[in-house]
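Structure, as C-alpha cells:
Left out: one protein chain. Kept in place: all the others.
Labels run A, B and C following the written order; every chain starts at residue 1.
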Amino acid sequence: MAAPLSIVYFAWVRERVGVSEESLSPPDSVATVADLVTWLSNLDQRHAAAFKDRETVRCAVNHEFADTSTVLRPGDEVAFFPPVTGG
Amino acid sequence: MAAPLSIVYFAWVRERVGVSEESLSPPDSVATVADLVTWLSNLDQRHAAAFKDRETVRCAVNHEFADTSTVLRPGDEVAFFPPVTGG
Amino acid sequence: MTTISVQTEDFDVAAEIGRLTNGRTDIGGLGCFIGVVREDTSHESPERAIRALTLEHYPSMTVRAIERITAEAERRWDLIGCTVIHRVGRMLPGENIVLVLTAAAHRQAALDATAFLIDWLKTKAPFWKREEFQNGEGVWVEAKDTDDAATARW
Partner (left out) sequence: MTTISVQTEDFDVAAEIGRLTNGRTDIGGLGCFIGVVREDTSHESPERAIRALTLEHYPSMTVRAIERITAEAERRWDLIGCTVIHRVGRMLPGENIVLVLTAAAHRQAALDATAFLIDWLKTKAPFWKREEFQNGEGVWVEAKDTDDAATARW
C-alpha cells in the first residue's frame, strides 16, 4: 500500500482503539479489509482489544458498507464499528 | 310483530327510499331481516328500487352489523345501507 | 388511553400526538396514518375530476363501531394507547379525512396496529363516501374488493 489509509472508528470500537480517526500506512501485504484487520490487531493492545471479536466488527469503505474481502486502495477511508443500532 | 320497528337508511339506499328514517309495523309473518326486506320490497316502488339488488344491501340491528337471518324483535332499530366505504 | 372522535372539523395532528403521549416515557414508537381527500384525476374527462367528498355516517352506531375496532387492536397488540378521529360532512381535495395514531413500547406493535386500524375502519365502520365531480354530478363510492382483502389479512 503506497499511500496511507484514513481509518475511522465508531461506538465501542472507537472507545477501545482510543482515537476516532488515524492515518496509517500498512505494508504492501495488506490488500483487503481482512488483511487490514489482521495487521491492526497486531499493532498494539488497544487495536487488539477493538478487534478481539472480529465477527462483531462491521466496516465501510469510502462510505459504503463493505465486507472483509473488499480490496483496499491507497487513500481509501476505512471505517470500523459495531452492528448499527439507529432508528 | 306487535310493536313498530324503527327503520333507518343510509347513502344510496336512503336516496332511493326517499326518507332517512321511518317507523313501520310489519305483519306477524315478518320474523327475520330477510322477511323484512321481502315485505319492504313489496311496499311501494321506492322501497322496491332500494332493495332491487338485495345482495349489495347491508344491515345493522340495534347498531350491530347483522345478516339476513337475524331475528327481529318489536322496537328494534334496523338500518339498511350499501357496503361501507369510510377510512 | 383510547380517544375516538367523529367530527366535522379538521384535526390537529401535533395536538393529538401530544394528547396521546402526554409526557409518558414508556413509549418507544408512535404509528400514524392520515387519510386525505384525493383529487382523483384517473377519470377520462376532466369534468369527472373530484371537486369534493361527502362522508355520511350512522351517528348512533359510529362511535360504538370504532370502539369495537380499537378494542380488537388493543387485544391483539400491546398498545399504550390509540386515537381514531374520523371526519364527516363535505371535504375538499387535500383535506384530512381520518387520523389513526398508535403508541407502543415497540415499533412493530405500533406499525401493525396502525395498518390494522385503518384497514378495519374501511370495512367495519358505518361511513359512506360520496364523490362530487367538477360538473356537479356525483356518485357513491363503491366498496373495493382490495379493502375486503386487506381486512381479511388480519
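Criterion: a residue touches a chain if its C-beta (ideal position, glycine included) is under 8 Å from a C-beta of that chain, and two chains touch if they have at least 3 such contacts.
Note that the coordinates shown come from a computational prediction; the quantities given were computed from them, not determined experimentally.
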Which displayed chains make contact with the chain that has been left out? A, C
Considering the whole complex, not just the chains shown, which residues of chain C touch the missing one? 12-14, 17, 21, 23-39, 41, 93-94, 105, 107-108, 110-111, 114-115, 118, 150
Hidden partner interface residues of chain A, rising order: 8, 10-12, 60, 63, 65, 77, 79, 81-87
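The rule we apply is simple: only the chains that are shown with their structure count from here on.
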What's the chain with its C-alpha centre farthest out from chain C? A
Could you grab the centroid distance between chain A and chain B? Build each centroid from C-alpha atoms only and quote it in angstrom. 74
What is the distance in Å between the mean C-alpha positions of chain A and chain C? 49
Whole-Å distance, chain B centre to chain C centre, using C-alpha means? 27
